[in-house]
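Notes follow the structure.
A protein chain is absent from this complex, but the other protein chains hold their places.
Labels A and B are assigned to the chains in the order they are written; within every chain, residues are numbered from 1.
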Amino acid sequence: MRRLILIAIPYVWLLALFLIPFVIVVKISLSDTALARPPYFPQWDWSLGWAGIKDFFAELDFENFWFLTTDDLYWKAYLSSLRIALISTLMTLLVGFPIAYGMARAPEHWRPTLMMLVILPFWTSFLIRVYSWMGILSQNGLLNALLLGIGVIDEPLIILNTDTAVYIGIVYTYLPFMILPIYAALEKLDGSLLEAAEDLGCSRLSAFWLVTVPLSKQGVIAGCFLVFIPAIGEFVIPSLLGGSETLMIGKVLYEEFFSNRDWPVASAVAVILLLILIIPIVLFQRNQQKQAEAEG
Amino acid sequence: MNRLSPFNVVSLTLGFAFLYLPMIILVIYSFNASKLVTVWAGFSTQWYGELLRNEAFLDAALVTLKVAVLTSTLATVLGTCTAYVLVRIHRFPGRTLFSGMAFAPLVMPDVILGLSLLLLFIGVGVDRGVLTIVLAHTTFAMCYVSVVVSSRLVAFDQSLEEAALDLGATPWETFRLVTLPIIAPAVISGWLLAFTLSLDDLVIASFTAGPSSTTLPMKIFSAVRLGVSPEINALSTIMISIVTVGVIAASLLSKRAAVQRVREEKAAERA
């Protein structure tokens, strides 16, 4: 009996506040926009009974999804989100791997401190971390002042409100997600494997390619997904650092909802975004499972 | 694996500079007398004064704290239940759905979570306010708590629970007297994590907040959309300091506990 309650409480909570809302999103994505409150049609009319339910389902259609394919804003936004997420994931990997590698090779008594330094930004506000780049990247910001000062450039660079600023923002805020799984994989790496490789005739560099890289592969994959998945739906970074031409689906959805008040289209955008995300999420899950099996 | 090459030193230095310089700059410029970012016009704490006189910010901070405390407490209870069910109860109808639902919010974009919850609240006809934000935040925060607590539960030696049952404890007593004290560190970190997540969230709160329940991130967001503001620098500095002091204190405490433990174990060996 107690066991039942224990299961039921979180179960009901997640059903009511996660699954059902999502069903509602799917339902509204199949409805039509209406100048009403709430601004969509059809509404569920309880008073009509069974006939009302039948009418209700008859009114649902895929019109909004059709609309998404006809307006190139949407599919451009999806593609551009994917592109920005992909490029910034690769950039995060390029920045993160050397840091994780350095941490794993650092003397053992330093490692907890280095770990804490990587985790500390996790606990500070995401919004503030993104905001901190605005003062650096703006046209009369610190980076331009510095570059102008030392004479590298003659005119201020325009970085803020471009895709470049979005890349920087994503790399900066998601860097710990990349570092931690790679570090975990590298730290577990048995030093005697590298010695064995050298003993068998490898140079340092070839030992790195033949042993370190393949054995940290799963950490790299995990890190990439941990950056890629949230980056696709990112809203704060493109709206603070990106420009008006920076198209990211999270931003489009937010604006569709609050500015245009077009709930059915916004819902359709959300449903497709989720369908796009399912592929990397499943791949990520599989990678984690493989890793767990390899360890168990 | 214990030789730092020059390459390692350079990448660590640059990496940590990249992670910390933006925040350090932010802190420095919060004490700038000028409103402009590039001009240093002398040391001043005027922006802190203005911040404290800004009632809108203070109200928002209060709302945020209220939401965060309620959220983290609820999420800790629900998340611990979820973790316990997932780790210890291997068979019940709908388990796959349950574990899927406990995992999905971790990877779901904020915009979708926020949108779907808003549509639910409108559909049910709940007035939006602190309550709806708490419900929304708890839903995703409990999943994070569950991850943290599960990892501790998995590592937990189950024979300890069996020993308690063998000695006559009821399942509830076993949980209260044995399981809970052992997983307590994870439960506490889960609470802190939920608290920070709630404190931090902008998108979900924007969807689920009502007109009188603006949270601090929402306030910050609408202020910084227009550009850099020294008041926000001051606010950021306060938040960064609180977190830094908290994290360093926590890690020092846990390090001291670990050192103490090693010392006691050694003393016991010698005796």
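As a working rule, contacts are C-beta pairs under 8 Å (C-beta built on N, C-alpha and C of every residue); 3 or more make two chains touch, one makes a residue touch a chain.
Just so we're on the same page, contacts and distances are computed from a predicted model.
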{"item": "UniProt protein name of the chain not shown, from \"Spermidine/putrescine import ATP-binding protein PotA\", \"Molybdopterin synthase subunit MoaD\", \"N-methylhydantoinase A\" or \"Quinol oxidase subunit 1\"", "value": "\"Spermidine/putrescine import ATP-binding protein PotA\""}
{"item": "Which displayed chains the hidden chain touches across the whole complex", "value": "A"}
{"item": "Hidden-chain contact residue, picked from the options A:Thr69, A:Thr113, A:Ser203 or A:Gln289", "value": "A:Ser203"}
{"item": "Residue of A:Glu59, A:Asp72 or A:Asp190 touching the missing chain in the full complex", "value": "A:Asp190"}
{"item": "Hidden partner chain, residues of chain A it touches", "value": "190, 192-193, 195-203, 206, 210-211, 214-215, 294"}
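Keep this in mind: only the chains that are shown with their structure count from here on.
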{"item": "Distance between chain centroids, defined by C-alpha means - chain A, chain B (Å)", "value": "18"}
{"item": "Residues of chain A touching chain B in the complex", "value": "2-3, 6-7, 9-11, 13-15, 17-22, 24-25, 28, 38, 95-96, 98-99, 101-108, 112, 114, 116-129, 131-136, 138, 140-142, 145, 172, 175-176, 186, 189, 191, 194, 229-230, 232-236, 239-240, 250, 253-254, 257-258, 263, 266-267, 270, 273-274, 277, 281, 284-285"}
{"item": "Partner chain A, residues of chain B touching it in the complex", "value": "1-5, 7-9, 11-12, 15-16, 18-20, 22-23, 25-26, 29, 36-38, 78-79, 81-82, 84-85, 89, 92, 94, 98, 101-105, 107-112, 115-117, 119-120, 122-123, 135-136, 138-139, 142, 171-172, 196, 199-200, 202-203, 206-207, 217, 220-221, 224-225, 227-228, 232-233, 236, 239-240, 243-244, 246-248, 251, 255"}
